[in-house]
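Here's a structure for you.
With one protein chain removed, the remaining protein chains of the complex are shown where they sit.
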Amino acid sequence: MQKLGMGQAINQALREEMERDFRVFLAGEGIGVGIHTSPLMPTTGLLDAFGPKRVKDTPVSEAVIAGLAVGAAAAGLRPVIEIMFNPFFTLASDMIVNHAAKLRYLSGGKTAFPLVVRIKSGAGFGAGCQHSHNLEAWVAHCPGLKVVMPATPRDAKGLLKSAIRDENPVIFIEDMGLYFAPGDVPDEAYTIPLGKADIKRSGTDVTLVTWSKMLGVSLQAAEQLAAQGISVEVVDLRTLTPLDTDTLLASVRKTGRLVVVHEATRTGGFAGEIAAVVMEQAFAALKAPLRRVTGPDIPVPASPPLEQFYIPDAGQVVAAIKEIL
Amino acid sequence: MQKLGMGQAINQALREEMERDFRVFLAGEGIGVGIHTSPLMPTTGLLDAFGPKRVKDTPVSEAVIAGLAVGAAAAGLRPVIEIMFNPFFTLASDMIVNHAAKLRYLSGGKTAFPLVVRIKSGAGFGAGCQHSHNLEAWVAHCPGLKVVMPATPRDAKGLLKSAIRDENPVIFIEDMGLYFAPGDVPDEAYTIPLGKADIKRSGTDVTLVTWSKMLGVSLQAAEQLAAQGISVEVVDLRTLTPLDTDTLLASVRKTGRLVVVHEATRTGGFAGEIAAVVMEQAFAALKAPLRRVTGPDIPVPASPPLEQFYIPDAGQVVAAIKEIL
Amino acid sequence: MSIPKERQMEMARTMILARQFEETLADLVRQQGKIHGMMILATGQEAVGSGVCAALSANDILITNHRSHHHLLARGADPKALMAEIFGKRTGCNKGKSGTLHLAVPEVNALCTTTVVGGGPPIAVGAAFAQQYENREAVTVCFLGDGSTGEGSVHEAFNLAGLWRLPVLFVCENNKYAAAQSYREHTPVDSLAARGAAYGMPGESIDGNDALAVFEATRRARARALAGEGPTLIECLTYRWRGHGETDHQLYQPADEIAAWKKKCPIDRLVNTLREAGALGDADLEAMRATAAEAVADAVRFAEESPWPEPQEALDDVWVA
Partner (left out) sequence: MSIPKERQMEMARTMILARQFEETLADLVRQQGKIHGMMILATGQEAVGSGVCAALSANDILITNHRSHHHLLARGADPKALMAEIFGKRTGCNKGKSGTLHLAVPEVNALCTTTVVGGGPPIAVGAAFAQQYENREAVTVCFLGDGSTGEGSVHEAFNLAGLWRLPVLFVCENNKYAAAQSYREHTPVDSLAARGAAYGMPGESIDGNDALAVFEATRRARARALAGEGPTLIECLTYRWRGHGETDHQLYQPADEIAAWKKKCPIDRLVNTLREAGALGDADLEAMRATAAEAVADAVRFAEESPWPEPQEALDDVWVA
């Protein structure tokens, strides 16, 4: 088994899919010649491996990067584009939301837009709110888009490969805080299907639903609570849409308690969707109020102590769980 | 008491605030010279009344319309801009979300952005999903923005006046389906504070939370159920953020049952937030599962029967309520 | 290089068809009230659609905008399927999902119509990229309006197309208005074509009511694109006879301006040229008109007789399963 960071795992997925299918190409800002040369970054080395025809450095133009993907997909290619930081998704959002997500429907099913939008995301690198703004709830509210948010190198690789092979537009959100920590990645070829959550830790007292970087925080909390005899089931959604309601509901029916953890700001975050689904479909099983552990309703501040305050930590998760036990 | 459509009520609010404060100006596409001359539309006649200096027809350029508002607000004016249809908010979203909402925070409270973004919204006019896409959940997920969605002419006028006087950026979403039906509007001057929900009908058996055009559907349903002895309390949020949790929770604590009705698509819609708040803070009072009545998870289709299928109706609301009684 | 006669005849035929198709639509909306929703017509601009499409090959891709009927009919889309779609019927080319505003007809390589102003050019850049990537002997044509050049997305697309020398033709229909706003109220310069220079792209301003000039400009630009010389911006100067949409009162369009442009009718112009060249006799013209009328009548009949979609069908076609 290889040990790879999530950046490297993504790099492997891109490489393998590009080797497999000539129609796959990459476009984005600084994905070929970049300012970083770390081998841990997701696109390092791909320009050398595949050449400037397939690895396209673009101008600073998020709308046309996204348009490039939409048009190229319509015309038969399989674009994988990168949005450098999540807040810049706004600039691509017309192309993704009004076009990639809708044009197939508008054609009555005659066209398809098999494209992947990789978005680098997350707080924690001190650049402030114009670089750090978790907007997964936006895309998860758009029929026609699938939304994937891996938490481990293994999942990232398998899910990205599925995303590239999917015939629908997929938003693939990568928390940059996960690029560097190594994790197990199988040596042999594999994919992981979209739309399947993964129980990263089983438990019986409370269901903790999370995704992306907050998985680590959640597992830490679960570990701490285990020492106190509290058994936490940690459900890593992996894919926000389509949402794996079966896994979610089965877990809540078992534990009767729900905590949702995400880094995005609270109000209007995707925890609300989880809450609604559970309250609709597993109400009878619920024994306690919901708790959300999320970023507060503020922009991400730049100063280190302020940014740390923003990011949810294991202590908050432990406290939230204890409140409802 | 005057009888005005919501378009006229908005027109009056704009007029009064422009008369009151020279710093208020309007900008948008076709807000001065437009293709429609109906006196029922919100900006009709304002160019004649205030001249081209204060009523600015712009090119088709949503990003700079929004930037105009951000910069003019920073420099001391009080802009009210219009986004012609909600899906085009995407094109303005960087300016609104990364700038209007964040720049005050980034300045450490030294600057302020007193601006209003009026967005024309809603399904039902047969133009399809690139014109109709309810995206209030996006803006409600952005700290730094207030989000107002009036359901009656009276509320629209009073809320818009408050929005224009507010020192923060306010997103004011108008369902075009409400422009024409007349309603009571006080003759004397008044404002309605942001952040206060309004109980449009009191009841004891179930709390129905809604906003904007779905208020009408909800009241119809309540009427029908009243005839069957079922007492529905209809809470019109009016402002999504800041959310009036007091009114919301008091109602649910009274009735023990919650239904949320919105026109936006279901997954990731703002009903999730309502569900989460209730499940967190009024869990003990809940007697039954949540029901959401919303647009289905599809783009808004153009063909009349398909579009009708998209829009939630009173029958669906009645059925949802009966399921949880 | 002269224009083959059959191309000239094709242009006349498709212009007449587009005119009749749209006049019928106007009547269906205004007099008969049979069609729901916005109705955006291109009456007076037919030479652009027909001139461009006559110069293309089957492999070429079309990306068009909210004012698209003349493009699509010129490209050979089936009038029945278009009409049924505009009515919102299940037999429409997009099963009623699109309506008149976003007609997609991949059968004739018209891959998408977007009604987001400025939405087309970035997508066209993507389609042209695919053609370049796979060395297809083909170009992409993108129709855009004068008003759309206010959108940043158009600029981004021009810039990337110029930079990567993509095989794309930006055909700008400058019909003097963006909704109720006249050209110089939305753009600070007289020539849109001149903006090509800002992107290393030739820009040409032509008489958009002269189908033959449009054809020639398209042929030249297409040849350049196929030779790897990159994109071209073609500004077609034309005029919108009718309102922005059928509910528009056109109060901002001076009556004499409309009248003057009606005198420059693109159909009369081509027909007269062909007549003078002896290429088109009265009988030919009558036959063309009759064929068009029949096609439109058939289309309306087909649309009216077609069933509405079942409400539940709204749930289909979001996803590729």
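For reference, chains read A, B and C in written order, and residue numbers begin at 1 within each chain.
Rule of thumb we're sticking to: a contact is a pair of C-beta atoms (placed from the backbone, for glycine too) under 8 Å apart; a residue touches a chain by one contact, two chains touch by 3 or more.
Please read all numbers here as calculations on a predicted model, not as lab measurements.
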{"item": "Chains in view touching the one left out", "value": "A, B, C"}
{"item": "Sole residue of B:P42, B:P59 or B:P87 that reaches the chain not shown, by the stated touch rule", "value": "B:P59"}
{"item": "Which of A:Q12, A:S61 or A:N98 contacts the chain that the document leaves out", "value": "A:S61"}
{"item": "Options A:A181, A:I199, A:A285 or A:I298, residue touching the unrepresented chain", "value": "A:I298"}
{"item": "Touching the absent chain when the full complex is considered, from C:V189, C:A255, C:A283 or C:A321", "value": "C:V189"}
{"item": "Those residues of chain B which, in the complete complex, touch the missing chain", "value": "25, 53, 58-59, 61, 63-64, 66-77, 79, 94-95, 98-99, 103-112, 114, 143-144, 167-168"}
{"item": "Positions on chain A contacted by the hidden chain, ascending", "value": "29-30, 33-37, 57-64, 87-88, 91, 125-128, 130-131, 296-299, 301-310"}
{"item": "Interface with the undisplayed chain - residues on chain C", "value": "149-156, 159, 162-163, 185-189, 194-195, 197-201"}
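The rule we apply is simple: only the chains that are shown with their structure count from here on.
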{"item": "For chain A paired with chain B, centre-to-centre distance based on mean C-alpha positions, whole Å", "value": "30"}
{"item": "Per-residue overlap in chain A, given as positions that touch at least 2 other chains", "value": "94, 98, 105-106, 143-144"}
{"item": "Residues of chain C touching at least two other chains", "value": "92, 96-98, 102, 114, 116, 119, 152-153, 318"}
